[in-house]
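Note that one protein chain of the assembly has been removed; the remaining protein chains are unaltered in position.
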Amino acid sequence: MERENKLKTEFAVIGGGPAGLCAAIEAAKYGVEVTIIDENLKPGGQLFKQIHRFFGSEEHLAGVRGFEIGNILISDAQKYGVKVLLNNIAWGLFEDNNIGLCDTNKVSILSCKKVLVATGAIENSIAFPGWTLPNIMGAGAAQTMINVNRVLPGRKVVTVGSGNVGLIVSYQLMQAGAQVECIIEGLPEIGGYQVHASKITRMGVPILTRHTIIKAEGEKFVQKVIISQVDDNWKIIAGTEREINCDLVCIAVGLKPLIELCRMAGMKFEYLAELGGFIPVHNENMQTTIDGAYIAGDITGVEEASTAMEEGKIAGLAVAMELGKIDEKKGESELASAKNRLRALRMGPYGEFRHQAKQNLINSYYKYKNQMGA
Amino acid sequence: MRIKNHPILGERQEAKEIEIIFDGKKVKAFEGEMIASALVAAGVKTFRYTTRNNEPRGIFCAIGRCTDCVMEVDGVPNVRTCVTPVKSGMVINTQKGIGQWKGKTS
Partner (left out) sequence: MTKNDLKENKMAKGFISIEDLKKVPSYPSEERFKRGPVAVIECLEEIPCNPCETACSRNAIKVGYPITNRPVLVDEAACNGCGNCIIKCPGLAIFVVNKAYSEEKATIVMPYELLPLPEKGSNVVCLDRKGNAICEGIILKVLSGKALNKTNLITVLIPKEYADVVRFFKIKDNV
(Lines give C-alpha, C1' and ligand atoms only; values in the text may rest on other atoms or scores of the structure.)
Protein backbone atom coordinates (compact mmCIF):
# COMPACT_ATOMS: atom_id res chain seq x y z
CA MET A 1 0.00 0.00 0.00
CA GLU A 2 1.29 3.47 -0.88
CA ARG A 3 2.00 5.84 1.95
CA GLU A 4 0.20 9.14 2.42
CA ASN A 5 -1.30 10.73 -0.59
CA LYS A 6 -1.97 14.42 0.04
CA LEU A 7 -5.14 15.86 -1.42
CA LYS A 8 -6.65 19.33 -1.23
CA THR A 9 -10.10 20.79 -1.75
CA GLU A 10 -11.98 23.89 -0.71
CA PHE A 11 -15.09 22.17 0.67
CA ALA A 12 -14.97 18.51 1.65
CA VAL A 13 -18.31 16.75 1.99
CA ILE A 14 -18.15 13.44 3.85
CA GLY A 15 -21.14 11.37 2.70
CA GLY A 16 -22.80 11.56 -0.70
CA GLY A 17 -26.40 11.03 0.38
CA PRO A 18 -29.20 13.61 -0.03
CA ALA A 19 -27.69 16.01 2.55
CA GLY A 20 -24.16 15.81 1.16
CA LEU A 21 -25.25 16.05 -2.47
CA CYS A 22 -27.45 19.09 -1.82
CA ALA A 23 -24.73 20.85 0.16
CA ALA A 24 -22.19 20.16 -2.58
CA ILE A 25 -24.51 21.35 -5.36
CA GLU A 26 -25.45 24.52 -3.51
CA ALA A 27 -21.84 25.47 -2.76
CA ALA A 28 -20.64 24.55 -6.24
CA LYS A 29 -23.36 26.76 -7.77
CA TYR A 30 -21.52 29.74 -6.29
CA GLY A 31 -18.09 28.66 -7.39
CA VAL A 32 -16.84 26.74 -4.35
CA GLU A 33 -14.54 23.85 -5.24
CA VAL A 34 -16.25 20.81 -3.73
CA THR A 35 -15.21 17.20 -3.25
CA ILE A 36 -17.69 14.59 -2.00
CA ILE A 37 -16.23 11.54 -0.30
CA ASP A 38 -18.33 8.39 -0.20
CA GLU A 39 -17.39 4.86 0.86
CA ASN A 40 -19.82 3.30 -1.60
CA LEU A 41 -19.44 2.63 -5.31
CA LYS A 42 -22.24 5.06 -6.14
CA PRO A 43 -23.43 8.21 -4.34
CA GLY A 44 -27.04 8.72 -3.26
CA GLY A 45 -27.01 7.36 0.28
CA GLN A 46 -30.36 5.75 1.05
CA LEU A 47 -32.20 7.52 -1.78
CA PHE A 48 -31.95 4.67 -4.25
CA LYS A 49 -33.88 2.20 -2.12
CA GLN A 50 -36.77 4.65 -1.73
CA ILE A 51 -39.15 3.67 -4.50
CA HIS A 52 -42.10 5.57 -3.04
CA ARG A 53 -43.18 9.11 -3.81
CA PHE A 54 -41.96 11.77 -1.38
CA PHE A 55 -44.24 14.07 0.62
CA GLY A 56 -43.95 17.86 1.00
CA SER A 57 -44.73 20.36 -1.73
CA GLU A 58 -43.50 21.05 -5.26
CA GLU A 59 -40.37 22.84 -4.00
CA HIS A 60 -39.56 19.74 -1.94
CA LEU A 61 -39.99 17.55 -5.07
CA ALA A 62 -43.17 16.02 -3.63
CA GLY A 63 -44.68 13.26 -5.72
CA VAL A 64 -41.25 12.31 -7.09
CA ARG A 65 -39.87 8.89 -6.20
CA GLY A 66 -36.78 8.71 -4.00
CA PHE A 67 -34.54 7.08 -6.60
CA GLU A 68 -35.63 9.66 -9.19
CA ILE A 69 -34.49 12.38 -6.79
CA GLY A 70 -31.21 10.51 -6.44
CA ASN A 71 -30.70 10.68 -10.19
CA ILE A 72 -31.60 14.38 -10.29
CA LEU A 73 -29.09 15.21 -7.55
CA ILE A 74 -26.27 13.19 -9.12
CA SER A 75 -26.93 14.88 -12.44
CA ASP A 76 -26.90 18.32 -10.79
CA ALA A 77 -23.67 17.51 -8.97
CA GLN A 78 -22.06 16.62 -12.29
CA LYS A 79 -23.49 19.73 -13.92
CA TYR A 80 -21.91 22.00 -11.30
CA GLY A 81 -18.54 20.29 -11.41
CA VAL A 82 -18.64 18.61 -8.00
CA LYS A 83 -15.79 16.12 -7.65
CA VAL A 84 -16.78 12.75 -6.20
CA LEU A 85 -14.31 10.35 -4.59
CA LEU A 86 -16.07 7.03 -4.42
CA ASN A 87 -14.96 3.86 -2.64
CA ASN A 88 -13.19 6.02 -0.05
CA ILE A 89 -13.79 5.64 3.66
CA ALA A 90 -13.26 8.73 5.82
CA TRP A 91 -11.62 7.15 8.85
CA GLY A 92 -10.55 10.28 10.68
CA LEU A 93 -11.42 13.92 11.14
CA PHE A 94 -8.49 15.79 12.67
CA GLU A 95 -7.39 19.26 13.70
CA ASP A 96 -7.87 21.93 11.05
CA ASN A 97 -10.44 19.61 9.52
CA ASN A 98 -7.90 17.33 7.88
CA ILE A 99 -9.60 14.15 6.80
CA GLY A 100 -8.06 10.69 6.74
CA LEU A 101 -9.24 8.63 3.76
CA CYS A 102 -8.49 5.22 2.43
CA ASP A 103 -9.61 3.05 -0.44
CA THR A 104 -8.39 -0.43 -1.31
CA ASN A 105 -5.02 0.84 -2.52
CA LYS A 106 -3.91 3.82 -0.54
CA VAL A 107 -4.29 6.11 2.41
CA SER A 108 -4.87 9.81 1.75
CA ILE A 109 -5.05 12.94 3.84
CA LEU A 110 -7.50 15.49 2.46
CA SER A 111 -7.07 19.06 3.62
CA CYS A 112 -9.85 21.58 3.16
CA LYS A 113 -11.09 24.98 4.24
CA LYS A 114 -14.55 23.72 5.22
CA VAL A 115 -15.91 20.26 5.92
CA LEU A 116 -19.43 18.87 6.09
CA VAL A 117 -20.04 15.60 7.93
CA ALA A 118 -23.16 14.02 6.44
CA THR A 119 -22.66 10.40 7.33
CA GLY A 120 -26.27 9.55 8.05
CA ALA A 121 -27.55 6.97 10.49
CA ILE A 122 -27.69 3.20 11.18
CA GLU A 123 -30.67 1.06 12.15
CA ASN A 124 -31.24 0.05 15.75
CA SER A 125 -32.11 -3.43 16.86
CA ILE A 126 -33.88 -4.88 19.86
CA ALA A 127 -32.68 -7.89 21.77
CA PHE A 128 -34.90 -10.91 22.32
CA PRO A 129 -33.97 -14.61 22.38
CA GLY A 130 -33.04 -15.51 18.82
CA TRP A 131 -32.53 -11.91 17.69
CA THR A 132 -29.25 -12.73 15.96
CA LEU A 133 -30.67 -15.49 13.76
CA PRO A 134 -30.03 -15.00 10.05
CA ASN A 135 -32.94 -13.34 8.23
CA ILE A 136 -33.72 -11.14 11.19
CA MET A 137 -32.53 -7.85 9.75
CA GLY A 138 -33.21 -4.14 9.79
CA ALA A 139 -36.25 -3.06 7.80
CA GLY A 140 -33.94 -0.76 5.85
CA ALA A 141 -31.71 -3.72 5.10
CA ALA A 142 -34.62 -5.64 3.62
CA GLN A 143 -35.49 -2.51 1.66
CA THR A 144 -31.94 -2.35 0.25
CA MET A 145 -32.08 -6.01 -0.74
CA ILE A 146 -35.41 -5.75 -2.58
CA ASN A 147 -35.18 -2.28 -4.13
CA VAL A 148 -31.47 -1.88 -4.83
CA ASN A 149 -30.30 -5.47 -5.23
CA ARG A 150 -33.63 -6.82 -6.50
CA VAL A 151 -33.42 -9.96 -4.38
CA LEU A 152 -36.06 -11.17 -1.93
CA PRO A 153 -34.54 -12.51 1.34
CA GLY A 154 -37.79 -14.17 2.49
CA ARG A 155 -41.42 -14.73 1.56
CA LYS A 156 -43.28 -14.66 4.89
CA VAL A 157 -42.47 -11.56 6.87
CA VAL A 158 -43.12 -10.23 10.34
CA THR A 159 -42.31 -6.54 10.81
CA VAL A 160 -41.49 -5.17 14.24
CA GLY A 161 -42.28 -1.46 14.53
CA SER A 162 -45.05 0.64 13.02
CA GLY A 163 -43.27 3.93 12.33
CA ASN A 164 -43.10 5.14 8.74
CA VAL A 165 -40.13 2.85 7.99
CA GLY A 166 -41.94 -0.28 9.21
CA LEU A 167 -45.12 0.65 7.34
CA ILE A 168 -43.42 1.65 4.08
CA VAL A 169 -41.03 -1.31 3.97
CA SER A 170 -43.87 -3.74 4.70
CA TYR A 171 -45.77 -2.30 1.72
CA GLN A 172 -42.66 -2.53 -0.47
CA LEU A 173 -42.09 -6.15 0.58
CA MET A 174 -45.62 -6.90 -0.66
CA GLN A 175 -44.73 -5.13 -3.92
CA ALA A 176 -41.66 -7.35 -4.18
CA GLY A 177 -43.78 -10.49 -3.88
CA ALA A 178 -43.50 -11.33 -0.19
CA GLN A 179 -46.43 -11.75 2.19
CA VAL A 180 -46.28 -9.68 5.36
CA GLU A 181 -48.07 -11.66 8.07
CA CYS A 182 -48.38 -8.74 10.47
CA ILE A 183 -46.74 -5.60 11.79
CA ILE A 184 -46.31 -5.54 15.55
CA GLU A 185 -46.04 -2.41 17.65
CA GLY A 186 -45.41 -2.13 21.39
CA LEU A 187 -47.15 1.19 21.85
CA PRO A 188 -50.95 1.50 21.90
CA GLU A 189 -50.68 3.74 18.84
CA ILE A 190 -49.31 3.24 15.35
CA GLY A 191 -46.20 5.36 14.93
CA GLY A 192 -46.36 6.28 11.26
CA TYR A 193 -48.76 8.24 9.04
CA GLN A 194 -52.39 7.14 8.74
CA VAL A 195 -52.07 7.03 4.95
CA HIS A 196 -49.13 4.60 5.15
CA ALA A 197 -51.00 2.44 7.66
CA SER A 198 -54.22 2.48 5.63
CA LYS A 199 -52.58 1.34 2.42
CA ILE A 200 -51.13 -1.73 4.14
CA THR A 201 -54.22 -2.66 6.16
CA ARG A 202 -56.39 -2.65 3.04
CA MET A 203 -54.00 -5.27 1.62
CA GLY A 204 -54.94 -7.50 4.52
CA VAL A 205 -51.86 -6.90 6.68
CA PRO A 206 -52.93 -6.41 10.32
CA ILE A 207 -51.11 -3.92 12.53
CA LEU A 208 -51.06 -5.31 16.06
CA THR A 209 -50.54 -2.57 18.61
CA ARG A 210 -49.63 -3.40 22.21
CA HIS A 211 -47.74 -6.44 20.98
CA THR A 212 -44.15 -7.48 21.42
CA ILE A 213 -41.88 -10.19 20.10
CA ILE A 214 -40.94 -12.73 22.77
CA LYS A 215 -38.56 -14.91 20.84
CA ALA A 216 -37.47 -16.04 17.41
CA GLU A 217 -36.74 -19.67 16.66
CA GLY A 218 -35.03 -21.57 13.89
CA GLU A 219 -32.12 -23.86 13.29
CA LYS A 220 -29.85 -22.00 10.91
CA PHE A 221 -32.18 -19.03 10.28
CA VAL A 222 -35.48 -17.71 11.56
CA GLN A 223 -38.43 -20.04 11.00
CA LYS A 224 -40.97 -18.68 13.45
CA VAL A 225 -41.52 -15.99 16.03
CA ILE A 226 -43.59 -15.92 19.20
CA ILE A 227 -45.45 -12.69 19.86
CA SER A 228 -47.75 -11.67 22.66
CA GLN A 229 -49.82 -8.77 23.89
CA VAL A 230 -48.39 -6.40 26.47
CA ASP A 231 -50.22 -4.34 29.04
CA ASP A 232 -49.83 -0.64 29.82
CA ASN A 233 -46.61 -1.40 31.70
CA TRP A 234 -45.16 -3.35 28.79
CA LYS A 235 -45.59 -6.60 30.73
CA ILE A 236 -46.48 -9.67 28.74
CA ILE A 237 -50.10 -10.68 29.19
CA ALA A 238 -50.03 -14.39 29.94
CA GLY A 239 -52.07 -16.54 27.63
CA THR A 240 -51.80 -14.19 24.65
CA GLU A 241 -48.72 -15.85 23.17
CA ARG A 242 -49.00 -16.71 19.50
CA GLU A 243 -46.66 -18.44 17.07
CA ILE A 244 -46.21 -17.05 13.61
CA ASN A 245 -44.32 -18.99 10.95
CA CYS A 246 -42.09 -16.70 8.97
CA ASP A 247 -38.75 -16.66 7.17
CA LEU A 248 -37.91 -12.98 7.45
CA VAL A 249 -38.24 -10.58 10.37
CA CYS A 250 -37.80 -6.86 9.71
CA ILE A 251 -36.83 -4.77 12.70
CA ALA A 252 -38.03 -1.18 12.32
CA VAL A 253 -37.29 0.37 15.70
CA GLY A 254 -35.59 3.56 14.68
CA LEU A 255 -32.12 4.67 13.71
CA LYS A 256 -29.19 6.38 15.41
CA PRO A 257 -26.82 8.92 13.92
CA LEU A 258 -23.34 7.77 12.81
CA ILE A 259 -21.31 10.28 14.78
CA GLU A 260 -17.86 8.69 15.08
CA LEU A 261 -16.05 11.36 13.05
CA CYS A 262 -17.78 14.09 15.06
CA ARG A 263 -16.61 12.50 18.31
CA MET A 264 -13.06 12.36 16.95
CA ALA A 265 -13.16 16.00 15.96
CA GLY A 266 -14.23 17.01 19.46
CA MET A 267 -17.63 18.44 18.63
CA LYS A 268 -20.02 19.10 21.51
CA PHE A 269 -23.07 16.84 21.80
CA GLU A 270 -26.56 16.67 23.27
CA TYR A 271 -28.56 13.52 23.93
CA LEU A 272 -31.99 13.79 22.33
CA ALA A 273 -33.92 10.53 22.29
CA GLU A 274 -36.53 11.98 19.94
CA LEU A 275 -33.81 12.55 17.32
CA GLY A 276 -32.17 9.17 17.73
CA GLY A 277 -29.55 9.58 20.45
CA PHE A 278 -26.35 11.59 20.69
CA ILE A 279 -26.42 14.52 18.27
CA PRO A 280 -23.60 17.01 17.58
CA VAL A 281 -24.96 20.46 18.39
CA HIS A 282 -25.24 22.94 15.55
CA ASN A 283 -26.52 26.45 14.91
CA GLU A 284 -29.23 27.59 12.50
CA ASN A 285 -26.70 27.43 9.64
CA MET A 286 -25.64 23.84 10.43
CA GLN A 287 -22.30 24.99 11.87
CA THR A 288 -20.93 22.82 14.72
CA THR A 289 -18.76 23.82 17.70
CA ILE A 290 -15.66 23.03 15.63
CA ASP A 291 -14.62 25.92 13.37
CA GLY A 292 -15.21 25.21 9.74
CA ALA A 293 -17.06 21.95 10.40
CA TYR A 294 -20.74 21.57 9.48
CA ILE A 295 -23.25 18.74 9.70
CA ALA A 296 -26.45 17.96 7.81
CA GLY A 297 -28.96 15.16 7.36
CA ASP A 298 -29.72 12.20 9.61
CA ILE A 299 -26.49 12.70 11.58
CA THR A 300 -28.11 15.85 13.01
CA GLY A 301 -31.21 13.92 14.04
CA VAL A 302 -33.05 11.10 12.31
CA GLU A 303 -35.79 12.54 10.13
CA GLU A 304 -36.15 11.95 6.40
CA ALA A 305 -34.54 12.63 3.04
CA SER A 306 -36.56 15.81 2.46
CA THR A 307 -35.24 17.49 5.62
CA ALA A 308 -31.73 16.18 4.88
CA MET A 309 -31.83 17.92 1.50
CA GLU A 310 -32.85 21.29 2.95
CA GLU A 311 -30.26 21.05 5.75
CA GLY A 312 -27.64 20.24 3.11
CA LYS A 313 -28.63 23.32 1.12
CA ILE A 314 -28.37 25.47 4.25
CA ALA A 315 -24.89 24.12 5.01
CA GLY A 316 -23.78 24.60 1.41
CA LEU A 317 -25.01 28.18 1.34
CA ALA A 318 -23.41 28.91 4.72
CA VAL A 319 -20.08 27.59 3.44
CA ALA A 320 -20.32 29.61 0.23
CA MET A 321 -21.01 32.73 2.32
CA GLU A 322 -18.14 32.03 4.71
CA LEU A 323 -15.81 31.63 1.74
CA GLY A 324 -17.01 34.95 0.30
CA LYS A 325 -18.33 33.34 -2.86
CA ILE A 326 -21.83 34.73 -2.61
CA ASP A 327 -23.09 38.26 -2.09
CA GLU A 328 -24.29 38.55 1.54
CA LYS A 329 -27.77 39.77 0.66
CA LYS A 330 -28.30 37.00 -1.87
CA GLY A 331 -26.93 34.46 0.58
CA GLU A 332 -29.24 35.58 3.39
CA SER A 333 -32.21 35.48 1.04
CA GLU A 334 -31.42 31.97 -0.18
CA LEU A 335 -30.82 30.81 3.40
CA ALA A 336 -34.16 32.22 4.49
CA SER A 337 -35.91 30.34 1.66
CA ALA A 338 -34.22 27.07 2.60
CA LYS A 339 -35.11 27.55 6.27
CA ASN A 340 -38.75 28.22 5.35
CA ARG A 341 -38.87 25.05 3.27
CA LEU A 342 -37.30 23.13 6.15
CA ARG A 343 -39.74 24.60 8.69
CA ALA A 344 -42.68 23.56 6.51
CA LEU A 345 -41.54 19.94 6.76
CA ARG A 346 -41.46 20.09 10.56
CA MET A 347 -45.04 21.21 11.13
CA GLY A 348 -48.09 19.32 12.29
CA PRO A 349 -48.30 16.60 14.97
CA TYR A 350 -45.49 14.58 13.35
CA GLY A 351 -43.14 17.51 12.92
CA GLU A 352 -43.49 19.93 15.83
CA PHE A 353 -41.61 17.78 18.33
CA ARG A 354 -38.71 17.52 15.85
CA HIS A 355 -38.70 21.27 15.35
CA GLN A 356 -38.58 21.71 19.11
CA ALA A 357 -35.71 19.23 19.46
CA LYS A 358 -33.81 21.09 16.74
CA GLN A 359 -34.36 24.37 18.59
CA ASN A 360 -32.87 22.70 21.68
CA LEU A 361 -29.82 21.71 19.66
CA ILE A 362 -29.37 25.25 18.41
CA ASN A 363 -29.73 26.63 21.93
CA SER A 364 -27.12 24.15 23.16
CA TYR A 365 -24.76 25.29 20.42
CA TYR A 366 -24.91 28.87 21.71
CA LYS A 367 -24.61 27.70 25.31
CA TYR A 368 -21.39 25.79 24.47
CA LYS A 369 -20.07 28.62 22.35
CA ASN A 370 -20.52 31.03 25.26
CA GLN A 371 -18.75 28.61 27.57
CA MET A 372 -15.94 28.26 25.07
CA GLY A 373 -15.68 32.04 25.08
CA ALA A 374 -16.39 32.48 21.43
CA MET B 1 -34.92 -15.28 -5.05
CA ARG B 2 -34.53 -12.66 -7.76
CA ILE B 3 -37.25 -10.14 -8.50
CA LYS B 4 -37.56 -10.30 -12.28
CA ASN B 5 -40.31 -7.78 -12.91
CA HIS B 6 -40.94 -5.16 -10.24
CA PRO B 7 -44.08 -2.95 -10.22
CA ILE B 8 -42.01 0.23 -9.76
CA LEU B 9 -38.51 -0.69 -10.92
CA GLY B 10 -39.65 -2.58 -14.00
CA GLU B 11 -37.70 -5.39 -15.61
CA ARG B 12 -34.16 -6.16 -14.56
CA GLN B 13 -31.64 -4.36 -16.73
CA GLU B 14 -29.25 -6.41 -18.83
CA ALA B 15 -26.19 -7.46 -16.86
CA LYS B 16 -23.44 -9.94 -17.62
CA GLU B 17 -23.86 -13.27 -15.89
CA ILE B 18 -20.73 -14.58 -14.16
CA GLU B 19 -19.88 -17.45 -11.84
CA ILE B 20 -18.64 -17.33 -8.27
CA ILE B 21 -17.76 -20.21 -5.95
CA PHE B 22 -19.57 -20.42 -2.60
CA ASP B 23 -18.44 -23.13 -0.16
CA GLY B 24 -17.09 -25.10 -3.12
CA LYS B 25 -20.26 -24.84 -5.22
CA LYS B 26 -20.69 -22.76 -8.38
CA VAL B 27 -23.22 -19.96 -8.00
CA LYS B 28 -24.52 -17.67 -10.75
CA ALA B 29 -24.18 -13.96 -10.20
CA PHE B 30 -24.51 -10.73 -12.11
CA GLU B 31 -21.41 -8.64 -12.72
CA GLY B 32 -21.38 -5.59 -10.47
CA GLU B 33 -23.81 -6.87 -7.85
CA MET B 34 -22.84 -7.23 -4.21
CA ILE B 35 -21.74 -10.64 -2.91
CA ALA B 36 -24.62 -10.63 -0.40
CA SER B 37 -27.07 -10.01 -3.22
CA ALA B 38 -25.84 -13.02 -5.22
CA LEU B 39 -25.96 -15.22 -2.12
CA VAL B 40 -29.47 -14.13 -1.13
CA ALA B 41 -30.58 -14.78 -4.73
CA ALA B 42 -29.17 -18.29 -4.34
CA GLY B 43 -31.15 -18.80 -1.13
CA VAL B 44 -28.23 -18.46 1.26
CA LYS B 45 -29.15 -17.08 4.69
CA THR B 46 -26.21 -18.01 6.93
CA PHE B 47 -23.00 -16.15 6.13
CA ARG B 48 -20.81 -17.00 9.13
CA TYR B 49 -20.65 -18.58 12.60
CA THR B 50 -19.62 -16.71 15.73
CA THR B 51 -16.34 -17.40 17.50
CA ARG B 52 -17.42 -18.49 20.97
CA ASN B 53 -20.85 -20.04 20.58
CA ASN B 54 -20.77 -21.03 16.92
CA GLU B 55 -24.04 -19.21 16.24
CA PRO B 56 -25.19 -18.54 12.67
CA ARG B 57 -25.23 -14.92 11.47
CA GLY B 58 -26.45 -13.20 8.32
CA ILE B 59 -27.30 -9.71 7.07
CA PHE B 60 -28.35 -7.01 9.51
CA CYS B 61 -27.87 -3.50 8.11
CA ALA B 62 -26.99 -4.25 4.45
CA ILE B 63 -25.20 -0.89 4.07
CA GLY B 64 -21.72 -1.85 5.27
CA ARG B 65 -21.95 -0.50 8.81
CA CYS B 66 -22.59 -3.43 11.15
CA THR B 67 -20.23 -6.23 9.90
CA ASP B 68 -22.78 -8.99 10.56
CA CYS B 69 -22.48 -10.23 6.96
CA VAL B 70 -18.71 -10.72 6.79
CA MET B 71 -17.27 -13.77 5.03
CA GLU B 72 -13.96 -15.08 3.69
CA VAL B 73 -13.50 -13.76 0.17
CA ASP B 74 -10.56 -14.96 -1.97
CA GLY B 75 -8.70 -15.95 1.16
CA VAL B 76 -9.34 -12.70 3.03
CA PRO B 77 -11.64 -12.92 6.09
CA ASN B 78 -14.00 -10.26 7.47
CA VAL B 79 -15.02 -8.91 4.08
CA ARG B 80 -18.34 -7.03 4.23
CA THR B 81 -20.31 -8.93 1.61
CA CYS B 82 -23.15 -6.36 1.41
CA VAL B 83 -20.86 -3.65 0.00
CA THR B 84 -18.31 -5.76 -1.91
CA PRO B 85 -19.10 -6.49 -5.56
CA VAL B 86 -18.63 -9.96 -7.08
CA LYS B 87 -15.91 -10.78 -9.58
CA SER B 88 -15.84 -13.73 -11.96
CA GLY B 89 -14.31 -16.74 -10.23
CA MET B 90 -14.43 -15.15 -6.77
CA VAL B 91 -14.14 -17.73 -3.97
CA ILE B 92 -16.47 -17.07 -1.02
CA ASN B 93 -16.57 -19.23 2.09
CA THR B 94 -18.78 -19.27 5.15
CA GLN B 95 -16.58 -17.75 7.83
CA LYS B 96 -15.94 -19.49 11.15
CA GLY B 97 -15.18 -17.05 13.95
CA ILE B 98 -12.61 -14.45 12.96
CA GLY B 99 -11.64 -16.44 9.93
CA GLN B 100 -8.38 -17.62 8.48
CA TRP B 101 -6.00 -15.21 6.79
CA LYS B 102 -4.51 -17.02 3.82
CA GLY B 103 -1.71 -14.48 3.46
CA LYS B 104 -3.10 -12.69 0.41
CA THR B 105 -3.53 -8.93 0.17
CA SER B 106 -6.53 -7.55 -1.69
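Brief remarks follow.
Order of writing sets the labels: A and B. Residues in every chain begin at 1.
Keep in mind that, in the parts below, a residue touches a chain if its C-beta (ideal position, glycine included) is under 8 Å from a C-beta of that chain, and two chains touch if they have at least 3 such contacts.
Keep in mind the model is a prediction, meaning the values are calculated, not measured.
Set against the missing chain, the residues A:127, A:195, A:238 or A:372 yield one that touches it, A:195.
If you put the hidden chain back, the residue from A:98, A:124, A:209 or A:337 that touches it is A:209. The chain not displayed touches chain A at residues 52-58, 62-63, 65, 162, 174-175, 188-190, 193-207, 209, 344-351. Chain B residues in contact with the hidden partner, per the touch definition given at the top, are 5-8.
Convention: only the chains that are shown with their structure count from here on.
Remark: chain A and chain B have CA centroids separated by 25 Å (rounded to whole angstrom).
Within the complex formed with chain A, the chain B residues making contact are 1-3, 6-9, 12, 33-34, 36-37, 40-41, 45-47, 55-66, 82-83, 85, 106.
Interface residues of chain A facing chain B in the complex, by the touch rule stated above, are 39-41, 46, 51, 65, 104, 122-123, 125, 132-138, 140-142, 144-147, 149-153, 155, 175-177, 220-221, 258.
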